[in-house]
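Quick one: the structure is below, and I'll ask about it shortly.
The complex appears here without one of its protein chains, the remainder shown in place.
As written, the chains take the letters A, B, C and D, and residue 1 is the first residue of each chain.
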Amino acid sequence: MNQKFRYIHFQGVFQVHEKYISVKSGYPPGVPIYIGKQEANNTTFSIIWYDDKNVQVLSHLDPDTIELHPDKKQITWIHVSGLRDIDQLNRFFSKLALHPLIIEDIFNTKGRAKIEDFNDSLFIVLEMVNSPEEEWYSQKINIIVKNGILISVSESGDPFSTIRERITHPNGKFRSNGIDYLMYSLVDLIVDSFFYALERIEESAETLEDKVLKNPNPEIVREIQSFRHDLITFRRQVWSLREVVMHLERSESVFLKDTTRVFMRDVYDHVIKITEDLDMHREMAEGIMEIYLSSISNRTNDIVRTLTVITVIFIPLTFITGIYGMNFTFLPGINDPDGHILIMSMMTFIASFMVILFKWKKWI
Amino acid sequence: MNQKFRYIHFQGVFQVHEKYISVKSGYPPGVPIYIGKQEANNTTFSIIWYDDKNVQVLSHLDPDTIELHPDKKQITWIHVSGLRDIDQLNRFFSKLALHPLIIEDIFNTKGRAKIEDFNDSLFIVLEMVNSPEEEWYSQKINIIVKNGILISVSESGDPFSTIRERITHPNGKFRSNGIDYLMYSLVDLIVDSFFYALERIEESAETLEDKVLKNPNPEIVREIQSFRHDLITFRRQVWSLREVVMHLERSESVFLKDTTRVFMRDVYDHVIKITEDLDMHREMAEGIMEIYLSSISNRTNDIVRTLTVITVIFIPLTFITGIYGMNFTFLPGINDPDGHILIMSMMTFIASFMVILFKWKKWI
Amino acid sequence: MNQKFRYIHFQGVFQVHEKYISVKSGYPPGVPIYIGKQEANNTTFSIIWYDDKNVQVLSHLDPDTIELHPDKKQITWIHVSGLRDIDQLNRFFSKLALHPLIIEDIFNTKGRAKIEDFNDSLFIVLEMVNSPEEEWYSQKINIIVKNGILISVSESGDPFSTIRERITHPNGKFRSNGIDYLMYSLVDLIVDSFFYALERIEESAETLEDKVLKNPNPEIVREIQSFRHDLITFRRQVWSLREVVMHLERSESVFLKDTTRVFMRDVYDHVIKITEDLDMHREMAEGIMEIYLSSISNRTNDIVRTLTVITVIFIPLTFITGIYGMNFTFLPGINDPDGHILIMSMMTFIASFMVILFKWKKWI
Amino acid sequence: MNQKFRYIHFQGVFQVHEKYISVKSGYPPGVPIYIGKQEANNTTFSIIWYDDKNVQVLSHLDPDTIELHPDKKQITWIHVSGLRDIDQLNRFFSKLALHPLIIEDIFNTKGRAKIEDFNDSLFIVLEMVNSPEEEWYSQKINIIVKNGILISVSESGDPFSTIRERITHPNGKFRSNGIDYLMYSLVDLIVDSFFYALERIEESAETLEDKVLKNPNPEIVREIQSFRHDLITFRRQVWSLREVVMHLERSESVFLKDTTRVFMRDVYDHVIKITEDLDMHREMAEGIMEIYLSSISNRTNDIVRTLTVITVIFIPLTFITGIYGMNFTFLPGINDPDGHILIMSMMTFIASFMVILFKWKKWI
Partner (left out) sequence: MNQKFRYIHFQGVFQVHEKYISVKSGYPPGVPIYIGKQEANNTTFSIIWYDDKNVQVLSHLDPDTIELHPDKKQITWIHVSGLRDIDQLNRFFSKLALHPLIIEDIFNTKGRAKIEDFNDSLFIVLEMVNSPEEEWYSQKINIIVKNGILISVSESGDPFSTIRERITHPNGKFRSNGIDYLMYSLVDLIVDSFFYALERIEESAETLEDKVLKNPNPEIVREIQSFRHDLITFRRQVWSLREVVMHLERSESVFLKDTTRVFMRDVYDHVIKITEDLDMHREMAEGIMEIYLSSISNRTNDIVRTLTVITVIFIPLTFITGIYGMNFTFLPGINDPDGHILIMSMMTFIASFMVILFKWKKWI
């Protein structure tokens, strides 16, 4: 894969330069308008009910038929993928009586990671990076917990399939834990996805450092700048992720039991680790630029040294030939048949002296 | 539009270097004196009363006839545009019994964004950027809330016309919410206006980065310095904006109901986003200077390499011609008819050797 | 006015490098010794009593006759100018029963700005810059509030004459406010004086930036370093000023009524503005050094380019002349009467080719 | 020992770039999987019981036979070395009823230092550096305190042998203090081990600084970058160590008595000292890069000066020889037998003048 293309592509992943105001401006706040990539994916709904005894999974169902006030003993997890069908989604969200700002944020795929703790509902927005097998992209994930129902919204695909699988295992931890453990599992998976991004950044950093040490060319400045772009963008994502997880771990939210809070602290430790690794890469990236600058200086030094050595050796010799090229009728030794041998010896001596001098100065 | 002119103009927008002391000094604090652009705009008053059932709008009215203690069930919003008629404005503000420092601040169009929570009145000062269609400028907006009346003061124009329009819609959110929702809407519109400034800054940053990567010339240093000026100035505005919004969101002010505070948190999120984008642009701007410096070094390197290659090839050759230019009566091969061919071959060989050496060193 | 002289002079204003230890060492703490400029100014006392009805002003009076326990309904403000007469001042301060450390600090004109809130007395030390009409200097101002008496001490002159004038106006704010409003007015005037310093710094910054962009010469490094000295020194003064004003605004001091605290908040806003402007100038000063460094690089680049262009054009030509300068009996075309025309054409062609090449490379 | 190899090796010690996600992903949290070096060491158990009267030590025992609810009056310290036998370890840990996350963390040898205070158990993870006699490496140490039992887990070897020895001394402090003093002693030994790392870093810093001052060559950039890598990595370890020790000192944990807390404060002082020394080395490392860059500039300056001196001396002389090399039939003095002497004197004069000029300019 082409390195440079990669950077540019990567930048496209974490959307920085949202110009969403031009889209939104003129509308009052709280109106759901889709902001994001050109075309949203098709909307599909899947649902899973489970308690310690039973599990029931339904895919591709009609959201209008979903019963949102189920048996309180069961945990309901509805996953929504794709944001194209705004009307259908609006009907669905209105059944949940969500705050208008939540609905607005769900449709805006370019906001920051954040957490909102309304007293009756918890709303989490996070960026998720895809697994490394596929091409590189990221998507917004929304998690809403309200009335014992967890709704997760992804821009596309089914990023939480492994968790759904684990729930169906009869004696797994999900079955004996509450809805907060499900929420924790989703957040944990999202945080883990950032390690993939970190690995790619790390690879880029090492590639860059290698390049700059072995073969520094001006093109690399562009790559270093691109890499910085990526680091800055990624860091912003990580910092807002950190805020969300810290808030989850520290807050006295009713949506998190103490037994689950211990796990959330573990997730927070992972986020700290990501932050620290990222800071390390930033410091190294600064070092790469310095190495590049020093390598340019070194090469100029090399080139100038060559110029100097050759010039300084030949200039006095050329001067001597100039003397004997003068058209004076009399010049010492000019008519001596061995005159040229004498003068050539002198020149050889001068040249040798210069070479020895430069060797001593370690210039050659 | 000329880029350089743009920067200079932009700097004029966010006024940094106020030399207002020379105007003010000698007057006691609390005396209203107009500080700002050469000439203030004409003063006009417009008023809107509304509750959940009725709306009444009056434009260009005489402020002396405004009834400031209206029916408590209605929300009164008075918008004042232009600060020229100081006497009239003073009469108007004195009817409201505002604190002398508020009145002083209203007439000073060059202060920082700030919020003052007197117990009976709330006073907000913010900078607002105009919409991108027109030429680029910014103006001070003052918002005062007291006794169920909201007074907004702008230096010129009618920046809140969209909000007035929305109020007139019969079933809009304004009609069912209090005066704090109106205040929030104004602040939201002002914060959104900063995204326009951010877009312009972003464009400038990209233009600069492109220029410096493609065609770095000394002129660009001036532009980078200008761009920094803009960033620093804009950041100051954003930081004081941030303080104001944070204070609004966090304070226990009686002027903000909890339902509206949720919206204010959303505005705060926007401000954070602006701050982060700005920080990103700052880091990139530092990178641009580094790229420029490295590009100068690179070009010097290129030039010196050319000089070295040509000099190092020709200096030994010229030395050889010098030898055979000497006027010795005897020089080896001097009288040989093919002597010059031999010597030219030797010179060709030396030149070829040098060229190969330089190719190997990747200097040519 | 000579710019360089100005910097050096300026540095003398905010005294940084106090070597006062060598003066103080050996004395126990709390002993009043004059530390400062070579010679202290003559000591003069002036007093003003006022309440809402009456004002009485006395100048150049004998401090030993001052009655320090006057009618409680009146505000007493004693201004002391000049610190030469230590004995007299000591007698005067001992009548007030001030803490020994206050008296020591009054005589030390080189300390930091600070505020001490003893329970029965408030002690403020601030640096004050003179107004811009005169030559540039700064002086220490001490303000002591105790038992309804305000004593202000200046090193020289009468910096508060405008306030004394305003007090004498019958219906001014002073007459209806307490001693805390008087204290606030003094602090406000001192803070305003810093804007003058800021204006001078701003001018210097602009001058430097202009110079470095138009005519960068090595001398400017010295000026930039001087300017930095000034900024650092000034920033220290501003930071200690900020601490004092912040303490005044935030503390629960009994010496400040709530109505006056609002004004003090306004003063604090001014100090913040000064701090921000100063930070901006610091960032710009860093930029100036970078611009200078890049301009040196650019000029080296320019010079080397000239050298290269001329050398690279003439070296091959000189080589050709060298060939035909060789003393071989036979050289192609040597005896051709038009030989020199052919060879000159060839040389013209080579030179033209080089010129075109350099034009294409944008080196000339 | 080869310096460069050392750096690279050192980097291997503090594992930064864990790509453990690819190992973990797919497993639910809380499942113990060994993450670390290719092969874990053999698992061995040793146990020591002691109180103020008796000590009993058992090595290489079968963990399945360990009685984990011993006489409450005795302190039980079990040291586990090597993590190969996962099943056996799992059986052992399950007897202690540890939290699943603790067990997971024990098997992950690449996590951050951390402390978890469950109400009934304390869990500490720290990195420990080996003593300087052997080859350089670091290992994870886990310390668990629960029900009057302290379990320490090391990746290999017996790092706490000195403490075990001291416990067996009849009147040592261990015998009269509780289990918290034992925990403190382990942490103290681990913190002390960081001084070894610090000494090695210090040596590297001094070696680098010497090199760069005496013989700066491009190779050193690589070494500086390596050194930075080490500093960054080490600092991360120190910072997480600091967090753990600070938490231990400040928390109101029931696992630490006040008498022991005083000792823990002493340990914290040591950690602060390590942090400060490290910060100092970082600042010095930045200085080294600057020195290197300035030394390149200096050397280029030296070389260019040599080039200039030689060229500027000989170019005018060569021009003069050129003049008298022209084939004009008449040139002044060309036929004078002493013409060449005159011209050579002139050339000597010019050369001497140039030399004196350069001496005066301090170029030679």
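Definition applied: a contact is a pair of C-beta atoms (placed from the backbone, for glycine too) under 8 Å apart; a residue touches a chain by one contact, two chains touch by 3 or more.
Since we're looking at a predicted model, the values are computed, not measured.
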Shown chains touched by the chain that is not drawn here: C, D
Touching the absent chain when the full complex is considered, from C:N41, C:Q74, C:S253 or C:N327: C:N327
Per the touch definition above, residue among D:D117, D:D188 or D:E243 touching the missing chain: D:D188
Of D:L61, D:V254, D:M326 or D:L342, the one touching the omitted chain in the full complex: D:M326
Where the missing chain touches subunit D, by residue: 131-132, 162, 166, 172-173, 185, 188, 192, 195-196, 199, 202, 209, 213, 262-263, 265-266, 269, 272-273, 276-277, 280, 283-284, 287, 290-291, 293-295, 297-298, 300-301, 304-305, 307-308, 311-312, 315-316, 318-319, 322-323, 325-332, 363
Contact footprint on subunit C, counting only the chain that is left out: 16-17, 19, 21-22, 24-26, 28-30, 99, 101, 111-112, 114, 116, 118, 218, 221-222, 225, 228-229, 232-233, 236, 289, 292-293, 296-297, 299-300, 303-304, 306-307, 310-311, 314-315, 317-318, 321-322, 324-327, 331, 333-337, 339-340, 343-344
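We take it that only the chains that are shown with their structure count from here on.
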Fewest hops from subunit A to subunit C - one hop per pair of touching chains: 2
Homomeric contact subunit B-subunit C: same or different residue positions, threshold half: different
Rotation angle (°) superposing Cα atoms of subunit B on subunit D, nearest 5: 145
Length of the line joining the C-alpha centres of subunit A and subunit B, rounded to whole Å: 27
Junction residues of subunit B - those touching two or more other chains: 293, 297, 300, 304, 307, 311, 315, 318, 322, 325-327, 331
Arrangement of touching chains [line / ring / star / complete / other]: line
Every chain pair meeting the contact rule: A-B, A-D, B-C
